[in-house]
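Left out: one protein chain. Kept in place: all the others.
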Amino acid sequence: MHSPGGDNLWLHRAIYVAQPGDVLVVSVGDAHDFGYWGEIMCCAAQVRGLGGLVIDGCVRDGGVLAEFALPVFARGLCIRGTGKDYGARGWINYPTLFCDLLVRPGDLIVGDADGVVAIPRERAHEVIGAAQQRQVKETAILARLRQGERTLEVYNF
Amino acid sequence: MHSPGGDNLWLHRAIYVAQPGDVLVVSVGDAHDFGYWGEIMCCAAQVRGLGGLVIDGCVRDGGVLAEFALPVFARGLCIRGTGKDYGARGWINYPTLFCDLLVRPGDLIVGDADGVVAIPRERAHEVIGAAQQRQVKETAILARLRQGERTLEVYNF
Partner (left out) sequence: MHSPGGDNLWLHRAIYVAQPGDVLVVSVGDAHDFGYWGEIMCCAAQVRGLGGLVIDGCVRDGGVLAEFALPVFARGLCIRGTGKDYGARGWINYPTLFCDLLVRPGDLIVGDADGVVAIPRERAHEVIGAAQQRQVKETAILARLRQGERTLEVYNF
């Protein structure tokens, strides 16, 4: 989705358009330094059963957000408030340019301490399969390393 | 207060000019990358009962500072030492330009995980009142959201 810069009315709308498990992926143009999302919206999203928030702008109430089960990936923290412009145009459930990545509704959003990735929906099955295979392979490699083998031989470098 | 860049003699002086509860708000010009404040000064400030430190430069002993009860808001961590220039000019208890914000002695300094704000002294009563009202209002809103109401109706968006 796209939220007009400095405005979070479309984010409120999106919370109720989204289905349980959905992750909101939000572009805000260049207007990063606003607190687009805080305790109230996090609570609303959690009640709705949303899966998380990924936003190319800042959020506020950082200490409180960390206590919610809902994962939030944001550019940073900013206390500056947003307005409510009823005439501003945003969009929900359309492709969104997030930094230099086009994210489309239905793409699989996966994040951890390293960051977030968007996996195109049509490749999700393939990527999950490859990831699971890699995890199995790496678990076996870790076991061999712990027994004293070297990565140079394990990988045949 | 203002500390000459790369020097922390005025910070030592300020610790003993300040009264218990006072928060030191320190500009350092463009000389951010020095460790202006560390374990010794934090201990001294705590013994004096100061309320905290907000500095537009770096501090050192980051791991240790976090163990003190005294809150420290700084630009970052830097181990580079400061000098003691007995001829350098600083000032204490005069207005200070902190980034683009003029902070005056007696302004109310409030910070949390999101950052720090300076509230002009003459508006402190009004702002605290408004903040408390907002907190009461938001607590009620959070309760309504948890019972299934939507922000769209709660706020009449």
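Which chain is which? They are A and B, in the order written, and residues in each are numbered from 1.
Simple rule for what comes next: a residue touches a chain if its C-beta (ideal position, glycine included) is under 8 Å from a C-beta of that chain, and two chains touch if they have at least 3 such contacts.
Bear in mind that the values here come from a model prediction, so they are computed numbers and not experimental data.
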**Q.** Sole contact to the chain not displayed, among A:V64, A:L77 or A:I141
**A.** A:I141
**Q.** Identified contact with the non-displayed chain, of A:V17, A:L101 or A:V117
**A.** A:V117
Q: For subunit B, enumerate the residues touching the unshown chain of the complex.
A: 9, 12-13, 15-16, 35, 39-41, 43-44, 47, 60-63, 77-79, 84
Q | For subunit A, residues in touch with the removed chain | A | 112-115, 117, 138, 141-142, 145-146, 148, 150-152, 155, 157
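The rule is simple: only the chains that are shown with their structure count from here on.
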Q: Indicate the whole-number Å distance between the mean C-alpha point of subunit A and the mean C-alpha point of subunit B.
A: 31
